[in-house]
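So the structure is just underneath, and the comments pick up after that.
With one protein chain removed, the remaining protein chains of the complex are shown where they sit.
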Amino acid sequence: MTERIVNDFSITVGTVNGSGSSTANTTILRALFKMGIPVSGKNLFPSNIQGLPTWYTIRVSKDGYLARRDEREIVIAINPNSFAKDLDSVAPGGAFFYADDIKLAVTRTDIAVYPMPIKSLVKSNPEITANLRDLVSNMVYVGVLAQMIGMDMTKIEQALDFHFKHKAKPIALNMSMVKAGAEWAAANLEKKDPFYVESMNKTDGMIMADGNMAGALGSIYGGVQFVGWYPITPATSLAESINDYLPTLRKTVDGKETYAVVQSEDELAAIGMAIGAGWAGLRAMTSTSGPGLSLMTEFYGLAYYTEVPVVVWDVQRMGPSTGLPTRTSQGDLGFAAHMGHGDTNHIILMPGSVNECFEFGWRAFDVAERMQAPVLVMSDLDFGMNQWMTEPFKYPDVPMDRGKVLWEVDLEKIKGDWGRYVDKDGDGIPYRTIPGNRHPNSAYFTRGTGHDEMARYSEDTQTWVRVLDRIKRKYETAKKYLPGPVTHKQDGAKIGVISFGSTDPAILEAQQMLAGKGLKVDYMRLRSLPSQDEVFEFIGSHERVYIVEMNRDGHLREILMVEKPELATKMSSIAYNDGLPLTAKFVANAILKLEEK
Amino acid sequence: MTERIVNDFSITVGTVNGSGSSTANTTILRALFKMGIPVSGKNLFPSNIQGLPTWYTIRVSKDGYLARRDEREIVIAINPNSFAKDLDSVAPGGAFFYADDIKLAVTRTDIAVYPMPIKSLVKSNPEITANLRDLVSNMVYVGVLAQMIGMDMTKIEQALDFHFKHKAKPIALNMSMVKAGAEWAAANLEKKDPFYVESMNKTDGMIMADGNMAGALGSIYGGVQFVGWYPITPATSLAESINDYLPTLRKTVDGKETYAVVQSEDELAAIGMAIGAGWAGLRAMTSTSGPGLSLMTEFYGLAYYTEVPVVVWDVQRMGPSTGLPTRTSQGDLGFAAHMGHGDTNHIILMPGSVNECFEFGWRAFDVAERMQAPVLVMSDLDFGMNQWMTEPFKYPDVPMDRGKVLWEVDLEKIKGDWGRYVDKDGDGIPYRTIPGNRHPNSAYFTRGTGHDEMARYSEDTQTWVRVLDRIKRKYETAKKYLPGPVTHKQDGAKIGVISFGSTDPAILEAQQMLAGKGLKVDYMRLRSLPSQDEVFEFIGSHERVYIVEMNRDGHLREILMVEKPELATKMSSIAYNDGLPLTAKFVANAILKLEEK
Amino acid sequence: MSDSLPMAGANVQVNAAGLSKADYRGAPSTLCVGCGHNSIANQIVSVCYEMNIVPENILKFSGIGCSSKSPTYFLNRTFGFNGLHGRMPSVATGALFGDRSMRGLGVSGDGDSASIGMGQFKHVMRRNVNMVYIVENNGVYGLTKGQFSATADKGLELKKQGTNMYLPVDICMEALASRATFIARLFAGNAKQVKEVLKAAMAHRGIAVIDIISPCVTFNNQENTYYSYDFGKANEEMMHEVSFQQADPSFHQGSEGSSISYIPPKPEIMLEADMIEGEIREVKLHDGSSIQLKNLEKGYNPTNRMEAMRVLEEAQENNWLLTGIIYIDPSKPALTELSNLVDTPLNRLTEKDLRPAPETMAKINSLMF
Partner (left out) sequence: MSDSLPMAGANVQVNAAGLSKADYRGAPSTLCVGCGHNSIANQIVSVCYEMNIVPENILKFSGIGCSSKSPTYFLNRTFGFNGLHGRMPSVATGALFGDRSMRGLGVSGDGDSASIGMGQFKHVMRRNVNMVYIVENNGVYGLTKGQFSATADKGLELKKQGTNMYLPVDICMEALASRATFIARLFAGNAKQVKEVLKAAMAHRGIAVIDIISPCVTFNNQENTYYSYDFGKANEEMMHEVSFQQADPSFHQGSEGSSISYIPPKPEIMLEADMIEGEIREVKLHDGSSIQLKNLEKGYNPTNRMEAMRVLEEAQENNWLLTGIIYIDPSKPALTELSNLVDTPLNRLTEKDLRPAPETMAKINSLMF
């Protein structure tokens, strides 16, 4: 046998959608995390509810790399229908665990093979009645795996304790099957692969969460008051999590609500309601994915031109059209940047970690209300629905920014001398009053048709140009309210990489890989659009810059080229999207290949 | 008095929406046209039905320039509410005709002023009963003007004859008021301005038409079979004209219909129906403007990815949002190019004359069926609703291209060995069968979700990438089926101008103006996107290229920069849009100013 | 600006809210002279004045159309949102959460609500949003110059459109199916009834759907304009020929088919005498056609759904325009009452109310694995 490989491999479970393995997989993930080993878990699932092949892949990385890897060192095969494929996918020298009731030939000899008598172990436990068998059978492979790679049993028990909220009965039941698996493995299997885990302390102070829950919590800490939403994968759990947490976090002591969540009849209504609420002074939002975003186009343009603050989360999935609803992508960017007929430009926030999903959750409202504009937060399925190790959520470090709002007292002070679209401060941002303001000068009429500074209907050509130019100016002002880029430098690097969103871990890892091969690159992660000067200084100061993104056409590069044509030729596109999260290897290889040319 | 100015000035009538002056104005336009003088007529009207100020402006140009001019040499003021503004707007040395029942002071002394006793002349005609007075009163100013600038009375009579379809009674009635006006003017007014018209032969063989009617006729000659549409200014008259002409041009001898036109409940349904029809093998289309286009976004992405031929006309008005529904713009381009979430790229046809509205009307179907793709034809309000002098419509010079379609016999020949999305010819364009094909191998399932070459549902990552890359390749192929650019060169020009659509006359005129000032420019008008190599050769071979367009952000420039980053720095933007058609003066001044820098 | 605000002078008559009628006015109408929509706007002004409603306590909403322009023409001192075509309901639904003490007052059209807006219209009723929802119903798209809307009568002929092949959407029947809690049908020309029913609607909690037949004097049935009763027979043909640039679907067509050159101003159609319960009265429209108004019978019980369906079906079969309050259910809570909202208007809450306390952060983090 070769050398031990510790805390540096991937585990993939091939199973069936709806078969209950997610509890087992989460337990593995959580136990490893509790052992102090950096992990990330990704669910590769079909757009169906029950019965189709699903994979869950866990990366174990002592170095803290969180990106997906293509290599599968350990594969656990539970699904007869994907058995052959799963067997094929094991990396040479890897380990293959499988349910021994799958009566298919295991032909490979370059890997360690471990059959597991899952069915018989479950049956032999008298405590488990027939209808519970399917449910707990997955715990057997947890036990077998734990035994073979050296997982800490107490951590598994802790994981189950957390999962089942300290309820003794299910914990004991599940734990009994874990133990049965482990004991059977100890007695019957001989270790033939090099993969082991060992406790470390690299997860201290970290949490694990998915981006939708983070975004939901962030929104709640941002004071969200109105959510209009319509279900769509992979955005659904964002609104649902808001719904879940609001009562605990935001009800008043006497049980009253400071918010409203309405599941609307479709996305047009969802954003329409949110715009109505935003106009009426509430921190309002909606969340959706590609098809819903397309449907929101007309309303988005209305919010742009009427200057109504509203936050829209786009948890991206693979498009165009219905596409692959359960695969990840960054393909909506180009569309979102031009969303709505006529001249528009939009503010886009691009969280690059689950932690930032939380942060941008609250920050988006500050930006929207400050700028009096729709703000799009672009997350994706990989963030939204997968478990990520991340820094703990940080309580907002700045007070809420409610923007330029005039209430009764304010209007009295200025003797009602006020116009909705007057650029009093020269920054392009006007003042607004909020319906419910009872001052007799407070009211104005909001419309998507041409209007002057006093919000009166106008078809005057010069007025039109003036208002639209002022709005454009407002988006210049926006830059100073938007989160700037984050840069990871390497001494002496001449080439740069720019990216955004969930590609971050792959690029950070690729940066190390490339350094290992002697190629130094500086890496800048954008966090918002429109871009600050810093971004172009970065591009300008490098010989070449690779713009890495998960789509076909290289949308971010297009946007940056348009913003700074002088630098266009410095920007090369590395755009690829097959629906799976990017790997470091892909990024490193792509850069190497382009550098060779 | 100064020198006579012949056939080179503008006439503007300031009147009230719904007051019946359009017959009078069209009569002037038509009579001038019949005198052989190049003319263009533009209606500047409010988004209302009755009672608000409206202007009709006629350009008379011996040189054949058809662009709008800002200068108003002759103004006819009929509307008390716009009287002061109208008076103000007369160019120094110009002429001001006004209804003398408007009791407002005429303060200017630098112009010729002609009061017209419209009310009393109408009243004094015993043939005109009270309820007809308002209707025919406008003919008085036609007569006065005709007399003062020397219009040919027989041509006016011909114009009325055409207008009233040879019906003697209304012709006589209207003509009597024209004459009354002319006679009164001859007897009472002294010519104090230099503006005259004289017959010439510059309109021989030309026609006058609006772009919506041209597009409608073009569509009919293109064999349109299904129209799903929803009313919206300024697109409405396109579908309505199709509806008008279809029975005459396309019913069979026994009165049966070869087409169907459905006014749908909204734009989502309009394009949905058209896509259904296109899928079912019909030449199908819809027409709309900005807000409707925004609503079509999701369906447009579906058509892109399912590869259904469908033609969408966007008769642009001023956006964003509801904007200025009765003002023109080219502001939808940037949005349209990225329409739909996920990666897309679209074929856009951009007619540059009313004649091309006809031509692209039929050609769009050929392109859509050949490419199996949605095709957007971008017109605008200026084309769509104004009267343009143009070459006669030319019967299509190529047979219909129905693209790669397999019927029963074809399938038999290849023994049913066929897959909907197989790229058999290597040009990215697959073969399709059409519902109604009774061959047992003909059927396939169309879906917006991931699918393989056999049209089977697929979530396979490599299949996804393959299909999407193939579609991208298809758009490369498209270039050879698309109308290429039209170039107007000037010997030795070092700078270029690129534009598209209804800016054409302004730029052609500006080209002459600039030449007059010693600045030679080559001008290329794009007629489609994606762009052919020619376009970049043009840019590459000039020192600087100005991209002129009617929007705020310079969309065409953005698109071209993205297509050819190497040339990005050569492209400067001249983008301006106040809702009015562009003037040559604006273009020339903008170029001069930028050249000075 | 402050000087644009009308203030009640010393000897101006004021209502119990201390406001004069001028405080309820809007901008001057830009609709056609004689348009039914104008008279509805006037009634809204009167109703709010007479009910002593403070304009700031209302929120105005509309979609897109001639009808949807109306909110500009009443209640200048009221916040208003003129949204997108067919999407008034969603905007209103969200906005009314801002301060739930406010009542919504929406004006839409038949195209806006029954064509493009059908989905939102149905769902806003189901949610019982706290607003008066007026459909100014003319069976036609006014603002885009006369196409059939979904409430156009079957068999109606319009220029450029041909004959309408479909049965009309019945706004009140739709409201019943969607369980709106207040449903009425009115005729814009019956000012007295419009005023009375509007008052009841304003006083209702939850959605009050009012289908007001409001003839488009310019486009509805324009083909027959020359049959108009107040135009002399002698000039009929002439008027027709002279006033319209015809869109004749033949080879003899002029080239500017889609624009109407001249729109003769017409007086609003108003009832001359009040109607009594159960009365049936014929009213002539400008285009020469007539409608049969029928007031609901005395003793009609508007709280019974089956009865409401019956009278609507009966009216439809008899070609009556049935007017009055067709259905009412005062018991159902409005959407904003279904949730247990704090007393302070949501839009007056501050950071203290909206941002969970810092202590909660650690607790939340402890839940994350």
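Note that the chains take the letters A, B and C in the order they are written out, and that residue 1 is the start of every chain.
Convention: a residue touches a chain if its C-beta (ideal position, glycine included) is under 8 Å from a C-beta of that chain, and two chains touch if they have at least 3 such contacts.
This structure is a prediction, so every number in the text was calculated from the model and none was measured.
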item	value
Which of A:164, A:457, A:481 or A:576 contacts the chain that the document leaves out	A:164
Options C:66, C:92, C:150 or C:296, residue touching the unrepresented chain	C:150
Candidates B:100, B:127 or B:257 - the one touching the absent chain	B:257
Of A:291, A:396, A:416 or A:579, the one touching the omitted chain in the full complex	A:291
Touching residue (missing chain; options B:199, B:446 or B:461)	B:446
Touching residues on chain A - with respect to the absent chain	18-23, 26, 43, 46-52, 129, 131-132, 134-136, 162-165, 167, 169-170, 173-174, 208-210, 212-213, 230-233, 236-237, 240-241, 243-248, 263, 265-267, 291, 321-322, 385, 387
Chain B residues touching the omitted chain (full complex)	30, 33-34, 162, 207-209, 213, 217, 220-223, 225-226, 228, 249-250, 252, 255-260, 262, 264-266, 268-284, 298-299, 302, 387, 392-396, 399-400, 415-419, 433-449, 454, 456-457
Those residues of chain C which, in the complete complex, touch the missing chain	115-119, 122-123, 126-127, 150, 165-167, 169-170, 173-174, 176-179, 251-255, 305-306, 309-310, 313, 338, 363, 367-369
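We adopt the following convention: only the chains that are shown with their structure count from here on.
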item	value
Chain centre separation in whole Å, for chain B relative to chain A (CA means)	45
Chain A residues counted as touching two or more neighbouring chains	298, 302, 447-449
Where chain C touches two or more other chains at once, by residue number	84
